[in-house]
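A single protein chain has been removed from this complex, and every other one stays in its place.
Order of writing sets the chain letters: A, B and C. Residues in each chain are counted from 1.
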Amino acid sequence: MTVHHFQPEIYYNTIGGHQPVLKIADGDTVVTNTVDARGWDHSGESVAGRGNPMTGPFYVEGAQPGDTLAIQLESMTPNRGWGWTSSVLAPNVVDPTAAAALPPSEITRWSVQEDLVFLEKPTSGLVNLKLKASPFLGCFGVAPSRGQAISTATSGVYGGNMDYKGLVSGVTVYFPVLSEGALFHLGDGHAVQGCGEIVGTGVEISLDVRFTVRVLKGKTIGWPRGESETHLFCIGNARPLDQALQHATTEMLSLLKEDYGLTDSEASLLMGQAVEYEVANVFNPAYSVVCKVPKAVLSML
Amino acid sequence: MTVHHFQPEIYYNTIGGHQPVLKIADGDTVVTNTVDARGWDHSGESVAGRGNPMTGPFYVEGAQPGDTLAIQLESMTPNRGWGWTSSVLAPNVVDPTAAAALPPSEITRWSVQEDLVFLEKPTSGLVNLKLKASPFLGCFGVAPSRGQAISTATSGVYGGNMDYKGLVSGVTVYFPVLSEGALFHLGDGHAVQGCGEIVGTGVEISLDVRFTVRVLKGKTIGWPRGESETHLFCIGNARPLDQALQHATTEMLSLLKEDYGLTDSEASLLMGQAVEYEVANVFNPAYSVVCKVPKAVLSML
Amino acid sequence: MTVHHFQPEIYYNTIGGHQPVLKIADGDTVVTNTVDARGWDHSGESVAGRGNPMTGPFYVEGAQPGDTLAIQLESMTPNRGWGWTSSVLAPNVVDPTAAAALPPSEITRWSVQEDLVFLEKPTSGLVNLKLKASPFLGCFGVAPSRGQAISTATSGVYGGNMDYKGLVSGVTVYFPVLSEGALFHLGDGHAVQGCGEIVGTGVEISLDVRFTVRVLKGKTIGWPRGESETHLFCIGNARPLDQALQHATTEMLSLLKEDYGLTDSEASLLMGQAVEYEVANVFNPAYSVVCKVPKAVLSML
Partner (left out) sequence: MTVHHFQPEIYYNTIGGHQPVLKIADGDTVVTNTVDARGWDHSGESVAGRGNPMTGPFYVEGAQPGDTLAIQLESMTPNRGWGWTSSVLAPNVVDPTAAAALPPSEITRWSVQEDLVFLEKPTSGLVNLKLKASPFLGCFGVAPSRGQAISTATSGVYGGNMDYKGLVSGVTVYFPVLSEGALFHLGDGHAVQGCGEIVGTGVEISLDVRFTVRVLKGKTIGWPRGESETHLFCIGNARPLDQALQHATTEMLSLLKEDYGLTDSEASLLMGQAVEYEVANVFNPAYSVVCKVPKAVLSML
């Protein structure tokens, strides 16, 4: 149960079988930080290449393919006072004819002060807009199978650039271990974001992060799962949105059968009348959909 | 401001230019009832053909194409003590290989008592499952354009079988008027339902319904919109899910520009960091996605 | 075996249960004509409302739901010397970012002389472009089920606006009969068209048409089928393209099992190594995909 303080010096723009930056044990805690999606650090200096540069990978001793890696997200705190977003809806989230009428997008800076996020130089319409900060990691996960190294632009069964705003402090995320040592990568912090990441960014920011790892030996899952204060959930990553939803729903069906002993029909009856979905991102090469069941409902099983 | 008490005697399985059952005026209230998706009424008797038989249509005086019809949903109350659902996930909401492994679906009865919904004959795994009732209309809307009459299995800009669980009492829904008199139809009550209607049904039930109509002269909208206690929202209906989301997002962009005076960029900045989505249904021929913005955010504009 | 010469006087912009313009018998031939997609006739005069106005419907005596209506397309001949197209790719057939960079579309006239089609006023790059005419009906089919009347913009199991360039003279098309008398509608002639109708039009033109109907009593099909000189084929209509392909493929599987006595596995082995697809349209509200098997292959069964 060691607490590792780790300062990254190298960043990867793929998630894959890179040389580990640190070996850690089941139960260990890591205190580290991440640069933003363009490689800008806490001081605004460019220290890594564009495109979701990753802190890590961390090699978790004992993690083998077929196991599950649990990441307890203990804290994610912006370590500078500003973030940035794109300013215009992505062309793929509006009707094709509406997309053609949109103006060009510009990088726009937001101030991040304590728990508030607001535009640095708002135009008249948004002068009073103040959003509540809700920091999370947009891109994190484990090395994919077969020795692949995959761009941090996208996501898959191994996690990656899911951009799910629900992955905040207090949540535990579960990844299928697909290579020896799991090789956990993290980065792409957002101070806040709407559902879908529909302008193509959250409020992109560098973060101080603290997390604890656990290895669930012999527990095999098909897609990332998670637990928040109120819900259990499963994440599916794919295009189109329909397929991402299919993966998430299929994984929830497995969860209810394996972890709660329900039959197909029982799981279906429960899910049909109690499931919730979130659209995590509808921008990246793979979209992400979250299938959730309230713990209040699960407590009746 | 008349209150009409209307007992239906004829039911349509399409939404279209049918002979109105009643002419009502702007501001009038209607107290009526709806049979369930299979045509079973409050006593369980079959009084209409299968497939979302509609009460109505109601002709609203003064409503012309280019106007908007507002429906204030004042109450939707189950008028019998039981509903029914399918028992197995629809094959299109899980991975294709998982779908092949599912058992056949059966019609399953649920007890609906006051504000609780539970299985009449639960198998062991669901013996304690009790869901909170949250009744809503699965299928309602106005006659489509061009003299079309469209099956109540599906939905479009005119509304229809959207199966959105958020359309509960207290919500106001807005439909684009597409033919003279709007011709409002309603039916397909659900006592409760999860997101997506992923077993293909909610807890299907007959309802007593009370609603008030208003005609917004000269107000033109592209897709159904609504207002709840906490959110403004827009509904897009199409396949695949991606396109339904595009319609809902495009309509919200229009709403923010027209009703709040925002520019494309201002609306995008707000939506990008504050929008929420709900998957209303991912089962019907057209899927339905809801794009929502919190009124707490809009109050800062 | 009567030959009916029919001059239309009324045109419908929906396919549905309209009053028949003529009753014909199994084996009868009809000689008639169709106006173009905007309602312009052989002399260029506007005689019908925009949006694929239909000649018909023709009531076919003896045709009942559960039967199949065969339409032998004997001739489709342009009856004027010009057609028109849109001039720019539809925004939904290119990448979203590419769509935003396209210029506005304009109606562009083409000359149709004997078997050649060429621009009336070509810009320098297309001065020598001469395409071979290959006239076909873009939109035709039978009244849909449940008393529906559906816009001629779209298509379904009943046929409709499929815009499939393979439906030329000499081909027989099969439609499922969904209402008494089948109620056959036709229109939306094209002098030529590429696959996919990717500018949103073919070379739109009015046609003289001759066809013969046959009723296949007790033969039930799920989607439009056809036979050309070289292939048997099935048409699926839906969005997205994936689903249109699923419908067409499923119908071909049925065809091979029912008409050739193959098992699921035999049909799969054959289709896997010998099937061909055409993208008929990727523009309309429902896309159309054609699944084809060469008759040369079928002759080995």
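General remarks:
The rule is short, and it goes like this: contacts are C-beta pairs under 8 Å (C-beta built on N, C-alpha and C of every residue); 3 or more make two chains touch, one makes a residue touch a chain.
As the structure is a prediction and not an experimental result, all values here were calculated from the model.
Contact with the chain not shown here comes from a single listed residue; of C:22, C:168, C:195 or C:216, that residue is C:195. Across B:43, B:97, B:124 or B:299, the single residue that touches the chain missing here is B:97. Mapped onto chain A, the interface with the missing chain covers residues 13-14, 16, 51, 145-151, 238-240, 242-243.
Against the chain not shown here, chain B presents residues 90-92, 96-97, 99-100, 102, 240. In the full complex, chain C touches the hidden chain at residues 85-89, 92-96, 98, 101-103, 105-106, 108, 117, 119, 123, 125-126, 128-131, 192-203, 240-242, 245-247, 249-250, 253, 260-279, 282, 287, 289, 297, 300-301.
We take it that only the chains that are shown with their structure count from here on.
Think of chain B turning onto chain C: fitted on CA atoms, that turn is 180 degrees, to the nearest 5. Multi-chain contact residues of chain A (touching two or more other chains): 92, 96, 102, 240.
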